[in-house]
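Okay, handing you the structure first.
As you look at this complex, bear in mind that one protein chain is not there, while each of the others sits in place.
So, chain A:
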Amino acid sequence: MSSKMQSSNNTAHARRAVQQLRIEASIERIKVSKASADLMHYCGEHAKYDPLLMGIPASENPFKDKKPCTIL
């Protein structure tokens, strides 16, 4: 590749990078306090439906092998 092509490639690449940065700079941002509150709220609301968090009673656990009962 000639050095002229190389440098126009570099320029095209740099232009694209600047264009992308312009997009990323222009977005609306919310406050971290609101973002945190929303995450905490979601966790709180859904905790009771989270089996790995709450634990699963043996009788409701489809993965737990049922132990055979012996009649004494």
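To be clear about the criterion, a contact is a pair of C-beta atoms (placed from the backbone, for glycine too) under 8 Å apart; a residue touches a chain by one contact, two chains touch by 3 or more; residues count from 1.
Methods note: contacts and distances are computed from a predicted model.
S.K.: Pick, from "Adaptor related protein complex 1 subunit mu 3", "Large ribosomal subunit protein uL14m", "Guanine nucleotide-binding protein G(I)/G(S)/G(T) subunit beta-3-like" or "Sorting nexin", the protein name that UniProt gives for the chain of this complex that is not shown.
M.R.: "Guanine nucleotide-binding protein G(I)/G(S)/G(T) subunit beta-3-like"
S.K.: Over the whole complex, note the residues of chain A touching the chain we left out.
M.R.: 7, 10-11, 14-15, 17-18, 20-25, 27, 29-40, 42-43, 45-47, 49-53, 56, 61-65
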